[in-house]
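Removed: one protein chain of the complex. Kept in place: all other protein chains.
Then we have chain A:
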Amino acid sequence: MSGEVLSLKDVSINRGDTPIVHDVSLTVAPGTVTVVLGANGAGKTTLMDGIAGLAPVTSGTIQLDGAPIEKFPVYKRSQAGLGYVEQARTVFRTLTVEQNLLVSRSGKGDAEKVYELFPELKKRRSLQAGHLSGGEQQMLVLGRALISDPKIILIDEMSLGLAPVVVRRLMHAVKDLVGLGIAVLLIEQFANLALEIGANAYVLRKGRVVFDGPCDEIRGDSERLHEFYFGAMPTDAVVEAGGENQ
């Protein structure tokens, strides 16, 4: 076993009865950001849901710190050290900020560590999470993952519907998480922003990996990204395939 915190081997995942992800293999090293890119419908969220246990893995193996987890129910994967920041800011709206953290705390998880990372949340610790701004809610969801004492955090499109300044703030927080030795598997609509903080990247098309390599190789290369997203580019069409075109 190398120093991988998460390792997928030939994993296929269904959504309902429909196969979405096919034979995906990937690895994530501790203390690094691994980026997953792809067009809408490529299977990125299904891949994350499959790793977290929310979608059924039909074949292949998922190992967390060397131990297979693909048969575990969702909550056991979390208890094993897998944090998941789902799309759409899934705070418990009727609970306060503090209570949101409390229900997620596990192992060495410490609310103070979360408040250090997001001082905004400390000021609002007694406020119901439903009354927070979108950015604060996303910080809370990230904080909730952090307080579960994870080995890895899966982050799915945390920038959705947020102002660019907030997105930069969140990206900075992701870098801080990595600084704590936590691995991050990141799906992000702003591809170039994600590639800036990522070490390795995987690009999915129609549920299969079509690129696997260092982020440096594709950072800023819109044409190549576009080709990975949609297939070969027509010669007469020059399309900017920056992050916002996913």
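One rule holds in what follows: a contact is a pair of C-beta atoms (placed from the backbone, for glycine too) under 8 Å apart; a residue touches a chain by one contact, two chains touch by 3 or more; residues count from 1.
FYI, contacts and distances are computed from a predicted model.
Trainee: Considering only the chain that is not displayed, what protein name does its UniProt record carry among "Ferredoxin-NADP reductase", "Branched-chain amino acid transport system permease protein", "Citrate lyase alpha chain" or "Ligase-associated DNA damage response exonuclease"?
Mentor: "Branched-chain amino acid transport system permease protein"
Trainee: Any idea which of A:74, A:163 or A:180 touches the chain not displayed?
Mentor: That would be A:74, which touches the missing chain.
Trainee: Tell me which residue among A:29, A:95 or A:127 touches the hidden chain in the full complex.
Mentor: Per the contact definition at the top, the residue touching the missing chain is A:95.
Trainee: Give the residue, chosen from A:104, A:138 or A:159, that touches the chain omitted from the document.
Mentor: From the options A:104, A:138 or A:159, the contact with the absent chain belongs to A:104.
Trainee: Please give every residue of chain A in contact with the chain that is not shown.
Mentor: 52-54, 73-75, 78-79, 84, 86, 90, 92-95, 99-100, 102-104, 106, 144-145, 148
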